[in-house]
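Each remark here refers to the structure printed beneath this line.
In this view, the complex is presented without one of its protein chains, the others remaining in place.
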Amino acid sequence: MSALTLERIREELASYDGAPLRIMEVCGTHTASIVKNGIPSLLSDKIRLISGPGCPVCVTVTAYIDRLTELALTEGTAVCAFGDLLRVRGSSMSLADAKARGGRVHMVYSPAQMLDLAEADPQRTYVFAAVGFETTIPVYAILIQEAERRGIRNVKLLTSLKTMPQVIGWLMDSGAKIDGFIAPGHVCAVAGYEDYITAAAKYGVPFVVSGFEGPQLLATIYALVKMQGRGEVRNLYPGVVEKEGSPESRQLTAEFFEPCDAAWRGMGIIPGSGMRLKDEFAQYDAGSEGLTEDRMATGCQCAHVLTGEITPEQCPLFGKVCTPQDPHGACMVSQEGSCFNHFVARGI
Amino acid sequence: MCVAYPGTVIAVRPAEHKATVDFSGTTVDALTGVSDIKEGDRVLVHAGCVIRVLQEQEADELTELFKELEEAIRS
Partner (left out) sequence: MTESFIKMAHGSGGQSTSELIAGIFAKYFHNEYLDAMGDAAVVPGSGRIAMTTDSFVVTPYFYPGGDIGRLCICGTVNDLLMSGAVPKYLTFGCILEEGMPTDALEKIVQSAAQTAAEAGIQIVAGDTKVIENSGHPEGGIIINTAGVGFVPEGRSVGADQIREGDAVIISGTLGEHHAAILGKRMGLENTIQSDNAPLGEMTSALFAAGVRVRAMRDVTRGGLGTVMHEFASESGKTIILEEKALPVRRDVRDFCGILGLDPLYMGNEGKMAVVVDPADTEKALEAIRGSRYGQDAAVIGEVAAAENMPEGRLLLRTPVGGLRVLGPLYGEGLPRIC
């Protein structure tokens, strides 16, 4: 066999004529990177990429957003959030709407920035919109650790934290027909990929841990095509990911958080798929329990899009009432959302 | 999910659990989720937090990637 080159990988992926394959990426940054690199245009029609439920913004239920907007509009309280969560609509408004109505909302790059804001303004309670997966959970652990060390009492978290292996298990148990997974590179950098070894064996599908550059993604898809039917895991992001992840980060997570059931937009409650603050840190919780109600726009098919059952175009709202300018479902809000990306590329 | 980006550590302040990380001129006072970190390290930063010290980069990343790939697909 001659040595692999990018050229040869591209040729083989473009001319692939074997069994139709459905490959799912479960990380929103992979979704964004696949779009950014124009990867779908390089694949044979027999290879379909499906964006799974790995964008924390896209899987957030309306009750959570409602609680955030309520907090933002409460006297003496401010909400800090990452950028694109601001546009997600709850049952009546988004954080951006709450801000326009006089609510206090800060867009931050890092939870560390909230500590400085809170320290300078001790009369106000600062609540972080703590969304995210395994990669981000230790960051919130450090936030609490630092708040304790610096004696900052006016910070809380409103958590909607999710974990990947459980939702992948739920998808496969629900009958999703996926022939291979692009495993989330940065989640694995923190949490490792041992859980995927179990999942790969159980469901008989390959998982490949991938980086985020164009060539890395093409290599991963090529590996998944070659590995079809094999319930094995390969790591193609070795400079960053090790099998056991980052033991220190995992330990931080375990110190402050424990597994819980979690509500996913359109998918309902998936047992053990979330993380919550342990009871001993309850004073840092801004009321995250029981935020499970999920009032989706009538007709919204986000759930079926997230599980790969339908394409965004098959949703009755897509491109008609639901557009990037006026997103009804979460998959249209985020640049990582399947619907957003299909909308931009429509017709091609 | 999980945008993480590589930068270079230019200062470490262990008492504050912080490291200053440079991204070609943008500097971030990052919290550190890993303890074994020193000046000059290439690190991966997510949401203002160092989540990983990166291994030395191979001179030819792409060749290295394809070598890994060939091993990966061998059954």
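All chains are identified by letter, namely A and B, in their written order; residue positions are counted from 1 within each chain.
In this section, a residue touches a chain if its C-beta (ideal position, glycine included) is under 8 Å from a C-beta of that chain, and two chains touch if they have at least 3 such contacts.
Computed from a prediction, not measured in an experiment: that's the story for all the values here.
Participant: Touching the hidden chain in the complete assembly: which of A:163, A:210, A:273 or A:334 does that?
Facilitator: Checking the options A:163, A:210, A:273 or A:334, the one contacting the hidden chain is A:334.
Participant: Among A:4, A:21, A:35 or A:262, which residue is in contact with the omitted chain in the full complex?
Facilitator: Of the candidates A:4, A:21, A:35 or A:262, A:35 is in touch with the missing chain.
Participant: Among A:16, A:64 or A:82, exactly one should touch the missing chain; which is it?
Facilitator: A:82
Participant: Go through chain B and note every residue touching the omitted chain.
Facilitator: Spelled out for chain B, the touching residues are 1-3, 5, 7, 23-28, 45-47.
Participant: Hey, which chain A residues sit against the chain that's not shown?
Facilitator: Spelled out for chain A, the touching residues are 6, 10, 29, 32, 35-42, 56, 82-84, 86-87, 107-109, 113, 116, 131-133, 135-136, 214-215, 218, 324-325, 334-336, 340, 343-348.
Assume only the chains that are shown with their structure count from here on.
Participant: With touch defined as at the start, can you tell me which chain B residues reach chain A in the complex?
Facilitator: Against chain A, chain B makes touches at 1-4, 17-18, 28-35, 44, 46-49, 51-52, 54-55, 57-58, 62, 65-66, 68-70, 72-73, 75.
Participant: Which part of chain A faces chain B closely enough to touch in the complex?
Facilitator: 1, 3-6, 9, 27-29, 54-56, 82, 109-113, 132-133, 135-136, 138-139, 142-143, 145-146, 149, 184, 186-187, 189-190, 208, 215-216, 219, 222-223, 226-227, 230, 234-236, 238-240, 246, 248-249, 252, 336
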